[in-house]
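With one protein chain removed, the remaining protein chains of the complex are shown where they sit.
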Amino acid sequence: MNTEIPVEQTQSCSVQEIMAVFLARDLVDGEQLQVGVGLPVPEAAVRLAHLMHGPNMELIFLGARMNVAHLDSIPLPQFGWDRRVVRWAESYSDTGHRFDHVNDWAKRVFFVGGIQVDPQGNTNLIGIGEDHRRLKFRGPGSVGTPTLTTHVGRYYIVLNTHTARTFVPKCDFISTVGWGDGDPNARSKLGLPGGGPRYCVTPLCVMDFTESPKRLRLRSVHPGVCVDEVRDHTGFDLVIPDEVPITALPTPAELTVLRERVDPGGLLRSPN
Amino acid sequence: MNTEIPVEQTQSCSVQEIMAVFLARDLVDGEQLQVGVGLPVPEAAVRLAHLMHGPNMELIFLGARMNVAHLDSIPLPQFGWDRRVVRWAESYSDTGHRFDHVNDWAKRVFFVGGIQVDPQGNTNLIGIGEDHRRLKFRGPGSVGTPTLTTHVGRYYIVLNTHTARTFVPKCDFISTVGWGDGDPNARSKLGLPGGGPRYCVTPLCVMDFTESPKRLRLRSVHPGVCVDEVRDHTGFDLVIPDEVPITALPTPAELTVLRERVDPGGLLRSPN
Amino acid sequence: MASLSLRRERIISEHDAVGCIADGMTIAIGEPHPMALVRHIIRRGLRNLTVIGSGLALDILIAAGCVRKVISYYAGGGYWVPVAPAFRRAAEAGLIEVWECEEGILTSGLEAAGKGLPFLPWRGGVGTSLPQVNPDLKVFSDPINGETLIAVPAIIPDVTLLHAAESDAYGNVRHCGGPGWIDLFLHRAARRTIVQVEKVISNEEIRSNPWATTINSGVDICRMPYGAHPFYSRGYYVQDKPLVAEYFSAANVGGAELGHFLDTYCREPQSHAEYLTAIGIKRLLDLHEY
Partner (left out) sequence: MASLSLRRERIISEHDAVGCIADGMTIAIGEPHPMALVRHIIRRGLRNLTVIGSGLALDILIAAGCVRKVISYYAGGGYWVPVAPAFRRAAEAGLIEVWECEEGILTSGLEAAGKGLPFLPWRGGVGTSLPQVNPDLKVFSDPINGETLIAVPAIIPDVTLLHAAESDAYGNVRHCGGPGWIDLFLHRAARRTIVQVEKVISNEEIRSNPWATTINSGVDICRMPYGAHPFYSRGYYVQDKPLVAEYFSAANVGGAELGHFLDTYCREPQSHAEYLTAIGIKRLLDLHEY
């Protein structure tokens, strides 16, 4: 997963760096970017986007809202709940009212992980097994992902691993609704105002969704990964177009900002 | 209404002062005393109680909570929304969450006025008339009285006038439920957790409620007022016991605190 | 390194602020009242507004003929003004519709809007006449315990107008000594919020105490020193009691006397600066809070 990939002959980068740069480029100036605890790739992506092209973005970490595009560096946290990352905040007022203004979340972007993901982009953080009282694998719980994914303008599914145990035909439990049964109107039928999942990004590839029915489709493979490898590590029939491009590499400028101003500790290059 | 009443030969006091002292004596140390805007008698009563015997009381004005028993004076506001009265507050946190902690209101005490009061202590701030779209007299609206009286441990009905137009057999509209139809269980049947109205205090007298059914009963007349005067100014059959005492006069100590530390401007002695 | 100057400022003129309000819209007015913007609404002669408000600001908008429907828990003027006069007259004449409510019901409806819910339940008001006189309030049986509650529909202002002490140029607002009790509810429920402030301060000052920020970004700012006059502005000045009394007295009389008040203080000054000039600096300075 952490094989070194050459960038323009002179630099190499990790898969996590490629994932972070891919996500960063997809974020638009003016958006609000909310990241939960313990997700280094999205944490890096939103910082990079803010510094590269998002002077009007707002970063939302740990209940604080920040615009910190003017800082020399916006380093990644060193552990969960590292509150030093919010020391430049403009407000903490999300704290008491974090869910009292969801009618304003069309411009908010969020990132979810999962222990299972199905072809319609529904995800599971609850557990694996048939009986909820005796799970084979107990997950951490849904955190705030059901509420966030219900209301945000769009979200990204970001995983640390890509295996057939994660990408399953049907989640044992659903903690966030992606496209439900695959009907493009599934979300509106449920009354979920948010825009739903846009991409699913893993250490192997980027996936998007077909139009109708909504179903995960391979969009690009990361450098050094072949299409068959993705297919073999996916537990359902992934939609695979005839032509699958390689995920774009970071530019030297992006890599410089990422490494010098976002991730000077090299978290995205560490084997962990 | 503002006839001077002698106090122990050496002092005289106004009816508003008698009302305020009566209320103050009924308040218990440790309680939270909330007063809305524009009610000078309760405003004075809670200040006086706090200074006389309530070092653990909390005064709640304009969203601020205060314990100010150590101050030399706690003067009355000079007009509605006179925010100088909360300058000694310990918190404003009621502001955003004023109705988010009503489960804690058993020890809270409140005061309501009304343009109509019926024998069961139901009150009306909405208006007088048959058709809500074309009221004969449009009232100011219910403010927060429905919510407050639903939850507080007890409340007092305090009026500036006592006339047959105010004390009516049936309110044209009900903005706060006292004892509903008079059934002592009327409040619990409606699911209202608060303790209901305790006394009704007017410039003529103090009234309480009979046990079952709940109905307004004359408790004491203010000095210089006779029982018939109360009867004549009440638009329904008030329960009148054989013996009706005179409302107790302020002690010189109470009057000193009231005038020097609560109402140095003489608001309760002014004819307005 | 991205330049700070690329960040968009959110300061707009009073003209642009009121320019986003159209006849027939639902507007919410906070407390302390954003009187400068209220006067600009009167100057522009907007009509048929639904106003969520209370007290002086509500009454003067009714007096000026801007209002068709009122969503209010309290239309009094504090001491000595039990019922606001223009409100009372218009309501009794059937010229305005009153969406009868109370504070907890109103905040529940606003909170429902902010939470993206069609309704929120509330207990205060059960047993009263409120559900009868306001058919939008539905008495229902709760799905868990079967208790009787009131379902309050979401209340969504098109534009919320607030007055606050300070903000930076990016819309981070700070209330001195806390916002009015309903202001943040009105903000979160609204499609758009405009905050008039006494003072614009640096972004660094905002960052020096982020916990003090009461409204964060996404709002537009009007710089309006003394903008709540003749109402109070916490930490800056107290009510101009004689002018408030002058208004209520004119409103009580109505007709030409009320028209004269509105002309003098709302229609003739063409801007907030002209209004302040008419009031005079001495009078303003005499209103210091402490």
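Order of writing sets the labels: A, B and C. Residues in every chain begin at 1.
Just so we're on the same page, a contact is a pair of C-beta atoms (placed from the backbone, for glycine too) under 8 Å apart; a residue touches a chain by one contact, two chains touch by 3 or more.
As the structure is a prediction and not an experimental result, all values here were calculated from the model.
S.K.: So which of the visible chains would the left-out chain be touching?
M.R.: If we consider the entire complex, the absent chain touches A, B, C.
S.K.: Using the definition of touch stated at the top, determine which of C:82, C:177 or C:259 touches the missing chain.
M.R.: Only one of C:82, C:177 or C:259 touches the chain omitted from view, namely C:177.
S.K.: Which of A:28, A:135, A:227 or A:248 touches the chain that is not shown?
M.R.: Residue touching the chain left out of view: A:135.
S.K.: Suppose we count only contacts with the excluded chain; which residues of chain B make the list?
M.R.: Residues of chain B in touch with the missing chain: 50-56, 58, 64-65, 67, 69-70, 72, 88-94, 97, 99-104, 151, 193.
S.K.: Identify the residues of chain A touching the omitted chain, counting contacts across the whole complex.
M.R.: Residues 37-38, 40, 62-64, 77-84, 86-87, 92, 94-96, 98-99, 126-127, 132-148, 150-151, 173-177, 180, 190-192, 272 of chain A touch the chain that is not shown.
S.K.: For chain C, which residues touch the unseen chain?
M.R.: Here the touching residues of chain C are 115-123, 138, 140, 142-145, 147, 149, 151, 153, 177-178, 210-212.
To be clear about the criterion, only the chains that are shown with their structure count from here on.
S.K.: Please report how many Å separate the Cα centroid of chain A from that of chain C, as a whole number.
M.R.: One centre to the other, that is 40 Å.
S.K.: When the C-alpha atoms of chain B and chain C are each averaged to a single point, how far apart are the two points in Å?
M.R.: 29
S.K.: Multi-chain contacts in chain B: which residues touch at least two other chains?
M.R.: Within chain B, the residues that touch at least two other chains are 96.
S.K.: Where in chain C do residues touch two or more of the other chains?
M.R.: 184
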